[in-house]
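Structure first, commentary second.
Only one protein chain is missing from this complex, and each of the others stays in its spot.
By letter and in written order, the chains are A and B; residue numbering begins at 1 in each of them.
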């Protein structure tokens, strides 16, 4: 589905990513785990096109896309939920959903725009109740659900989520993750970045561990669990492993 | 010819003398019309340098500069015509009046930035022109003010002697040379450097003890003063002034001279003024399309030659005075940082914290970023401040250094309450910080940036620096020695004369830390100094931090790189969502359930 080869990204003189290579299987949830500043967001932004990499290739369904603009990648089915709960906070919930839908769908699709938005309200009644409120007035969890709903409205094949659990209460995280499982069942490929390794493990099929711009570990859930139990994971966050 | 030989030649006193004599001979060689043009060049040089100081150095854009020019012209013209005062007196009074106007304008103008300032200065220009137009009893209104003694008309006398155009030329020449000399001394002193620091970032300037308000007051005052003198010289040259001469077009012409010549250099505006004086006059074609060409230059100059003529010719003005070739005797060797010996009286209090925050709360529009944080920092220790993203670490540093006002609580330093004091005040007390992304002045060299660190230690007065008193030169030499020493210590000597903006990111960070050390901090706050550093640069940084610690200076260190933090700190303080979750040693932290949960999402082995 998605294959990345030797990806380098520099912010001016900082090397944010130093040669990342990963393989994302179709229809699975892949977790990118790492501490602050390890390069998770940069990697997702390079996939969605917000950042153009300095080196390396990104193949999406076997076509190189690393130089394509964001709008082009959006059309091909890549949706990106950015970190920090980005929303059009000065516009209503309904308008946010409209904006999420309108510019990423074909003309035919637009005909039943309202129907699809109504489906969102049915799935998350709280959004329906608050559809005329400004998005900025929603609670953190409601905002996150809205953002993911907006992303879903483009019918993506690949969904990128950057720390969706950040700052959410555990019960809300459950709700978000449950929704991600539903999407997976519908055949959407998902990449989710998480600082909280334990959280990511709950839904991921496969995981990569990122440390200061490099992949330092990868494997299935069993592997990640064993890593958590050894002190390696602690080392990723707290430096040397000796405790 | 290489750049350095060029500088050697232009910098030598012999060259300057020859140039001066050549210029002094101009009235003997050229026709009257051309002499007049040279006088205009002189006047325009003053105008161009005036806007250069304000916009090019201090970064305060001015779209109404003709207003200062007008005030100068009218003041001097009226004083001489109505009161018969001599040129020396009228120029002095004009300088004083204009300086006062600039000083007063700095209060409203100092509060706004960017395009708000552009609008305000545009409005100021319009107001002054309106006043000149409407206050006809004093300014002559639209009819203008005529009958000002003028050397062109033969009505000008100086000390009772009638003065022709040639004499007037010499007067202007001397005034211009005198101003340029002072201007050069000024921008090459710590005053000039502080202007550029404020230009780059007021926040960063304040963090090393420069008061942005003071810099702006000074910039407006001096800039207005220079433009005023230019106005006086203009009034006496023409013998007539009308409000039409000081409209927006004049303001734009002044701006074009500065931008085209090259802001932030000394030679640039001189060339820009020359270009705009001679070219339109000599080429009839240009005169016809003058306005269009100026407008066109405004549009393209930033795109094509952002640094103006000076940039094209690669003529940078250095911002310090290097007198090594004069000063042969070796200067006393200082240590960069005087060791803070724990003397007896202090030893008694050494268990007293040097910095205390008590129950500090910070709200950002309803969102609580810090909730009742109390920290004590002791002399000689390194305190690590850690926590996940958005936990409030940087906010705490911003509160201590006075960038944000705190919502409630108290911060005290060495028994002084510094809660909500201005950040340059706090820096001047000795709390020095660095930023998450380096806040050096990109277009200054490493050496000049490091000299900025010394800013708060300079004692020479403004006059002393402008007239080059010996004491100010000696002081500058002493500071340069300190800079050399820190450059050795931090392996920057190789980059001494490179502009910081062109250097690798890691080096920029090291420069910023070195600059902070030169400010002789009593407390050093480092906000993510290791981010983006290579392994070698990291080692260098550790070395510098250990040096500071060895001098007994306490450090607060924020960083995500745990190995780096662990290798340095004595104690850590962990924040999560604005709350303290742990305080103690590193080892204890790694076993602390709350900390592990904050980072990993679950308590390990719970």
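Here is the rule we use: a residue touches a chain if its C-beta (ideal position, glycine included) is under 8 Å from a C-beta of that chain, and two chains touch if they have at least 3 such contacts.
Keep in mind that, in the parts below, contacts and distances are computed from a predicted model.
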item	value
Missing subunit (named according to UniProt) among the choices "DNA ligase (ATP)", "Branched-chain amino acid ABC transporter permease", "Sarcosine oxidase, alpha subunit family" or "ABC-type sugar transport system, ATPase component"	"Branched-chain amino acid ABC transporter permease"
From B:45, B:120 or B:148, residue that would touch the chain that is not displayed	B:120
Touching residue (missing chain; options B:156, B:234, B:275 or B:294)	B:294
Candidate in contact with the missing chain, chosen from A:8, A:75, A:131 or A:214	A:75
Chain A, residues in touch with the chain not shown (by the definition above)	48, 50, 70-71, 74-75, 79-80, 82, 86-91, 95, 98-100, 102-104, 150, 154
Touch residues of chain B, complete complex, unshown partner	55, 59, 61, 63, 107-109, 111-112, 114-116, 118-120, 122-124, 126-127, 130-131, 133-134, 203, 248, 252, 255, 259, 289, 291-292, 294-303, 306, 364-365, 394, 398, 403, 435-436
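Everything that follows uses one rule, which is that only the chains that are shown with their structure count from here on.
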item	value
Chain A-chain B separation of Cα centroids, rounded to whole Å	44
Chain A residues touching chain B - in the complex, by the definition given at the top	11-15, 35-37, 165-167, 194-199, 212, 228-229, 233-234, 237-240, 243
Interface residues, chain B side, partner chain A - complex	388-390, 504-506, 508, 531-532, 560-566, 577, 587, 589-591, 596, 599-602, 604-605
